[in-house]
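Every protein chain but one is kept in place in this view of the complex.
Order as written gives the chain letters A and B; numbering starts at 1 within each chain.
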Amino acid sequence: MIKFILRRLLLTIPTFIALMFVTFIAIRLVPGDPVEVRTGEHGISPERLAYFRHELGLDQPVWKQFFDYVWHLLHGDFGVSLSSNEKVLTEFLSLFPATLELSIAGILFAVLLGIPAGVFAAVKRGSWFDHTLMGAAVAGFSMPIFWWGLLLIMLVSEGWHLTPVSGRIDMINFYFEPTTGFMLIDSLMSDQKGAFLSALHHLVLPMIVLGTVPLAVIARMTRSSMLEVLSEDYVRTARAKGLSEFRVISLHALRNALIPVVTVVGLQVGGLLAGAVLTETIFSWPGVGKWLIESIGRRDYPALQGGILLISSLVIVINLLVDLLYGAINPRIRHGG
Amino acid sequence: MFKLSLKLAASVGLVAMLVGATAASAKTLVYCSEGSPESFTPAMNGTGTSFDADRPVFDKLTAFERGGTNVGPGLATSWDVTDGGKTLTFHLRKGVKFHSGVNGFKPTRDFNADDVLFSFNRQWKPDHPYFKVSGGKYDYFNDMDMPALLDTIEKTDDYTIVMKLKEPNMPILANLAMDFASIHSAEYADFLMKAGKPEQFDQIPVGTGPFIFVTYQKDAMIRFKKNADYFGEKALVDDLVFAITPDPTARLAKLKAGECHFAIAPRPADLEEIKKDKSLSLISQSGLNVSYWAFNTEKPPFDKKEVRQAFNMAIDHDAIIKEVFLGSGTSAKNLIPPTLWSYNDKVPSYSFNPEKAKALLASAGVTTPLDIDLWYLPVQRPYNPNGKRMAEMMQADLAKIGVNAKLVTYEWGEYRKRMQKGEHMTGQLGWTGDNGDPDNFFFLRGCAASKGGLNVTKWCNKEYDDRLNKAKSLSDIKERTKLYEEMQVIEQEEAPDMKIAHSIVFEAMRAEVSGYKQSPFGSHEFQGVDVK
Partner (left out) sequence: MAAETVTHQAAPAGPLSAFWNAFSQNRGAVGGLVILLIIIFLAIFADWVAPYSATEQFRGMTKLPPYWAQGGDPRFWLGTDALGRDMISRLIYGARISLFIGLSVMTVSVIVGIVLGLLAAFVGGAVDSILMRIMDLIMSIPSLVLAILVVSILGPSLTNTIVAVSVVYLPNYVRLVRGSALAEFGKDYIIAAKVAGVGPIRLMFVTVLPNCLAPLIVQAALGVSNAILEAAALGFLGLGAQPPTPEWGAMLADAREFIRSNPWIVTLPGLAILVSVVSINLFGDGLRDALDPKLRRS
């Protein structure tokens, strides 16, 4: 087991190095200049442009810039954002909790609704519920979420006034310093009555939008995996032994049916971050997805590099964890790669 | 599963009720702003969004009256002009306190001349200890030609500043009221330098302004509280919150829901709805800007006057105002907006006439189909809400006179650079005025700006240019006006461009907001604004 983990960890190292190099080069290939992009109609004089390019080290050969970057990176320095002059790591860490909160909420929403729904559909196969659910799942799975978000805002927030339109908390009534950056936790820790509920209230719609695709995928996967398991011999044996249907399903079938579901959940994480980009854009959610997109627009090289590197590392780590988890619950597989 | 979703539904309902029930104790004004500021040092910023976020904290030596362009006293109570306009002596206000308690800083002295010296020298002197802090980009200081104008700035005592200029220049008093000239605390700068974190100077601002900075969460909110000791017009609310909401649809929805009191830049498409809503109020003012479609007069066939005139007639102006500006613009015929002095209303405008345009083209010897490129703005600008849509309409109109326009665009920095180099045949651009002087617009068609500069028509006309240069050197407004009026006639006839529109700036707010004054510069100020 340890050998397996070590091997997987070692395998990620060349990926990291390549990732650093590729993002570094790719970002510099984007046309436009970080200094010029921020000037208005006035433009900027060539002397001042040359001066800033020199100050930012952009007049150095690319290979030298790269080695400087890696050198700093090895010292834990991700550089300074060109647009805000804030340390990239600080900026990332200040925005990341918002993305994480949204993502966790989204995946929880998907898992907590998707698994029971999938199990139920499998058990009542061919029923009205099964058909409806699977139909809805195909639609959910095919949803252009930027449109879905707009539509839900239009209906739920503006039509029925059930949820707020954007933001993370009601700013008129509540204010407290962020300690963890997770609005739900911070609001609980603050002694302001109703703050937590307000935060929760703001989270509902973005959570649904982000969770829709994973929800559909998980429900479908649970259903098909459950169907397969239900026809296995040991389930029939369990039934024959006279165990109650509930025990059969929850004790015997579900545990085995969940194995492939875990992988699917893991695979959704990468997709979730991509979905977060769109969800954050639509809901003005102050997270890293929106920040990355805006950084491309601003040609903010250090922010982009650092951001992509951090997010991708996270995806790699999560994939690794999923593999390990998969190995742990399914002893037959120990030799992935 | 059903139980779970029921619970969920129940909790959502509960949340809705509880949130509705909580009431505000302190008076808070929430402003739904467009984006995060670049920094909290105005001198380093370039966008209105950033200036809006810095402005509550700071004062300048001189000040624009709230809601106007007139320059009055700020941190300087008065000034003397001597030496034929080359020496300005500022008498500073006494007893002004910098904000206390921000970022652990407690000022030990009142505002004085050292703070003024610090604020200008930082942007001006490359050997200043703060010059390079946070990247040292002082775009406005350079854009307004301050290094070329200033000779020396010195203090003669703690409350007197003497500014010597290289040549007489009265508009500099207006420049000093601009945001880049905000006065910072020199003592705070020293405090941070000693603490080894000078970069915080531009992230956690200390000023003398009507509001005190409390906190900033990137892409989420900025929070200020009232400065009870403010020397000028005081804040009427206890807390000022900038809720950063980039999406205009979300801003309007928040405004309607009462989640914010004031929203920047409502979408033209939503104006009707805002007007109808009794809980909201909408105010408007024409903006100090112009959008135009430049013809590159160095590239045939645009070197011919008749061709340029023909193109002016080929475009359905009214349709653009209606469908692109959606009513938030007025058709333009001159480079300057009608609110600016010297605007020549006698200049005729080109009327939409495809037949005549075709005939003109033919008489100029142009054979159709003619292929041209049409560069459209890649970004939204104050003078052009949607360059792409405008280009699509122009393309359709041009097709009717036998011109195939290829739509081209680049990333914004690239776009401007290439246009200044003259790579385009025709292209959209525009201008936003800085200080309310007509020269600030007319130089855009001058010969000096045509060589790789901001005159993207590359048009250089001696008649026009002589008048431009003469007007700059005159101090008599009447004489200047006459020259500028003549220039507008010349330009209309020569048609180096097609003027498109001057935008109208709308502001939407809750009906309970009172005391707000719209600024002609498009800035937002919240002292003197109250929420009922």
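As a convention for this text, contacts are C-beta pairs under 8 Å (C-beta built on N, C-alpha and C of every residue); 3 or more make two chains touch, one makes a residue touch a chain.
Predicted, not measured: the structure shown is a model, and the values here were computed from it.
Note that the undisplayed chain, when the full complex is considered, contacts A, B. Per the touch definition above, the residue from B:A269, B:L282, B:V347 or B:I504 contacting the chain not shown is B:A269. In the complete complex, the residue from A:L73, A:L89, A:M143 or A:L324 that touches the missing chain is A:M143. The omitted chain makes contact with just one of the residues A:L278, A:A303 or A:V322: A:L278.
The chain not shown here is touched by just one of B:T249, B:N461 or B:Q488, and that residue is B:T249. Mapped onto chain B, the footprint of the missing chain covers residues 248-249, 252, 267-270, 272-273, 316, 319, 323, 388-389, 391-393, 395-396, 407, 409. Counting over the whole complex, chain A has residues 11-12, 14-15, 18-19, 22-23, 26-27, 29-31, 134-135, 138-139, 141-144, 146-148, 150-151, 154, 158, 224, 227, 231, 270-271, 273-274, 276-278, 281, 289, 292-293, 296, 308, 311-313, 315-316, 319 touching the chain that is not drawn.
In this section, only the chains that are shown with their structure count from here on.
Remark: chain A and chain B have CA centroids separated by 37 Å (rounded to whole angstrom). Residues of chain B that touch chain A in their complex: 1, 4-5, 11-12, 14-16, 18-19, 21-24, 28, 30, 36, 38-39, 46-47, 132, 134-137, 139, 142-143, 199, 202-203, 215, 217-221, 223, 239, 241, 243-247, 249-250, 253-254, 256-260, 381, 410-414, 416-417, 420, 429-432, 454. Residue ranges of chain A in contact with chain B, taken from their complex: 31-33, 35-45, 48, 52, 55-56, 82-86, 91, 94-95, 98, 112-113, 116-117, 120, 150, 153, 157-158, 161-168, 170-173, 175, 177-178, 193-194, 197-198, 200-201, 204, 281-284, 286-287, 290-291, 299.
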